[in-house]
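Missing here is one protein chain; the remaining ones are kept as they sit in the complex.
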Amino acid sequence: MSLNSVFQYLVPKDRKFIPLLESASSNLVEVSNVLYNLMTISDPVKRIEMVRLIEKLEHKGDEITHTIFSELATTFITPFDREDIQYLASGLDDIIDYIHGSAKRIELYKIDPIHPSMVKLAELIQQCAKELNEAVGSLRSMRNMTKIRESLVKVNSIENHADDLFDNAVARLFEDEKNAVEIIKIKEVLSALETATDKCEDVANTIETIILKQA
Amino acid sequence: MSLNSVFQYLVPKDRKFIPLLESASSNLVEVSNVLYNLMTISDPVKRIEMVRLIEKLEHKGDEITHTIFSELATTFITPFDREDIQYLASGLDDIIDYIHGSAKRIELYKIDPIHPSMVKLAELIQQCAKELNEAVGSLRSMRNMTKIRESLVKVNSIENHADDLFDNAVARLFEDEKNAVEIIKIKEVLSALETATDKCEDVANTIETIILKQA
Partner (left out) sequence: MSLNSVFQYLVPKDRKFIPLLESASSNLVEVSNVLYNLMTISDPVKRIEMVRLIEKLEHKGDEITHTIFSELATTFITPFDREDIQYLASGLDDIIDYIHGSAKRIELYKIDPIHPSMVKLAELIQQCAKELNEAVGSLRSMRNMTKIRESLVKVNSIENHADDLFDNAVARLFEDEKNAVEIIKIKEVLSALETATDKCEDVANTIETIILKQA
């Protein structure tokens, strides 16, 4: 119930921020699909092509984020509180950055074969991306609040699952892998993937704040 | 001297946020006590019980944080600036997260015996928690500012001490421990403990901002 939410009743429907946020979240879905493909493909040449594609989509995401920030700085009335749009945009950007970081490390550190826990984490990221995209899509009408909340609860529960998966994967790595350099490399990739799910949870929390304020 | 602080004179004393913040900070004291016990107990079965207890208290803390955020999103007038309450609540939550993270790693990585520098860091975290709890408790009346400031200065000085302790512990580890895998494990736990004291400093800084604005 901020001053901004009072203003919102006086102005026509937003035609700027909601479409931009939707592009950002659907770009995230695409990146997360490519990540999952990268993890499950065995041809090393095709795997590198996937890393390049993630890079390209990451640049696209950067441009969307940049446009949102420019619009925010020069627009007086926003569909939700200014800082929530900012958190939402940078949160979606952060998820893609960590996905990109993990893909890049797989290439640079010549990780092969892909560790089974990496595949599982990529699958969890893909699920989070899908839920977040649906939640962002529902911000337009602000109807179907029950469904948005279900998506947010799912993201929180996937993140908890990813947390446990990461902790156990690292613990097993310490037991099974005797080469410390290999441990460092694999841990770096797992850690980037796990942080991506943390960032998904941050975005879910931001969306929750937005819908609470509109209530 | 924000618009919010002007409103505060017109409304009855807060009965919502201050008690919630007090629960959060007293929960932190409890978590930090359990952490210290965990570090100083030698019975491995009892140590695991302590990890479980920290987990339980961390969930309790999550619920308090979540309540504060929901209340913030739906309340028009707050006892301090909205974003300061938000920083304070998530700051207290972050400290507990890092305490939990260090306890979990001790269990998962089967760290035994506990490294002496872990015990010392747990003691410093316990001291910070006690000072922060006192400072949060004094926000209610906003009297005894000298005592609050003393607490905040203490937290800053404990954090500096923890920083040096961590740096020296890691440097010694590199010299004394020849097993790289052991280095990685111990460093992970020390690093989570040290980050917990960083988060204590962040909370101290937020409290300082709050009392400066009320001056």
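Descriptive notes on the structure:
Order as written gives the chain letters A and B; numbering starts at 1 within each chain.
Keep in mind that, in the parts below, contacts are C-beta pairs under 8 Å (C-beta built on N, C-alpha and C of every residue); 3 or more make two chains touch, one makes a residue touch a chain.
Quick caveat: nothing in here was measured; it's all calculated off a predicted structure.
Interface note for the absent chain: among B:41, B:142 or B:170, the touching residue is B:170. Across the interface with the omitted chain, chain B contributes residues 1, 83, 167-168, 170-171, 174, 178, 180, 183-184, 187, 205, 208-209, 212-213, 215.
In the full complex, chain A makes contact with the omitted chain through residues 69-70, 73-76, 83, 104-105, 108-109, 180-181, 184-185.
Criterion: only the chains that are shown with their structure count from here on.
Chain centres here are Cα averages; for chain A and chain B they lie 27 Å apart.
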